[in-house]
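Here is the structure we will look at, set down as structure tokens.
So, chain A:
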Amino acid sequence: MRILLVEDDQTVRTFIAKGLSESGHLVEQAENGKDGLSLATNENFDIIILDRMLPGGVDGIHILETLRRQGNVTPVLLLSALAEVDEKVAGLKAGGDDYVTKPFSFNELQARLEALVRRNRNEAQPQTRLMVGDLEIDLLARGVKRAGQKIDLQPREFRLLEFLMRHAGQVVTRTMLLEGVWDYHFDPQTNVIDVHVSRLRQKIDKPFGRPLVHTIRNAGYMLQE
Partner candidate 1 sequence: MSEPTAFAPASPQPGFLRLRSVSLRFALVYGTLFICSAVLFLSFIWWGTVGLLEHRVEQAITTDSRALFNIWSEGGPTGLTMIIDDRLEQDVDDNALYLLVNKDNKWVAGNLAEWPRQIISNDHWFTMPVQRSYAQDMAKVRAYALPDGYRLLIGRDISGRTLLRKIVTDTLLWACVMVTLLAIGGGWLIRRLFRHVIHSISRTTQAITHGDMSRRMPVQGSDDELDEIAITINEMLERISRLMDGVRQVSNAIAHDLRTPITRARTQLEDAALHAKNEDELRAAIEQAVGNLDNVTSICEALLRIAQIESGARRSAFVLFDLIPALQDVCELYEAVAEDHGLRFVQHLPDHLPFFGDRAMFQQAVANLLDNAVKFSPPHGIITLSAEVLSTARRSDGTRGKMLSLSVADEGIGMSEADMARASERFFRAEQARNTPGSGLGLSLVQAIVQLHDGQLQLASNAPGLITRIEIPLPDEETVPAVQHTTTNH
Partner candidate 2 sequence: MRTVPSPKPVVVTSDSVAFCLQLSRVIESYNASALSPTVSRLREEGTDLCRQGLVRPGLIRLRRAIVSLKRTTP
């Protein structure tokens, strides 16, 4: 993937660039808004990582709005130290696709980046049926089958599984699950997500021997064959 990274803090920029390069991505870097904007308008990227607050008068929101006005639909992930809910809403309203607050773990960022790119590809054709290995779910009938065997899930468990299936092969963090499945934007202090995932595993993995839901250390979960 070709990724544009606009971030003024050198430590953070180097850290992200290094991590992404190691994962095999091509990273272009810009340290201020002006360079970032000209790179973003003149070249093609698969995704843009944009810091909200940038020096030199051109901030992240400004770049984002300019791009969207020009009809550029490249997915944009906003990075910001502003954690307030209203700030997130403002960033998403300006055309951002996701929002990550600083400080963040690299795993979280990478998981969200991949989810964004994937979403962008999948949006073309709406799916009614998702399959991973011998597990398949029917989004219309809300039915789940594994190895031809019907599995009963609670509505919330179904949503959790749907989310994991949609991001199959990707790391999904706990925060992503909390936001995507429960629509909560706060951080519960106990490990509620782990409990729910483990319940799901009881139903879809345990009877079948071969696990599909994997725990990724220090990051989250991944549904994979």
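Throughout what follows, a contact is a pair of C-beta atoms (placed from the backbone, for glycine too) under 8 Å apart; a residue touches a chain by one contact, two chains touch by 3 or more; residues count from 1.
These made the cut because all candidates are chains of the complex that A comes from, given by their letters.
Only a predicted model underlies this, so the values are computations on that prediction, with no experimental measurement involved.
Only one option in 1 or 2 touches chain A in this complex, and it is number 1.
Against candidate 1, in their complex, chain A makes its touches with residues 83-85, 103, 105, 155-156, 159, 182-192, 195-196, 198-199, 218.
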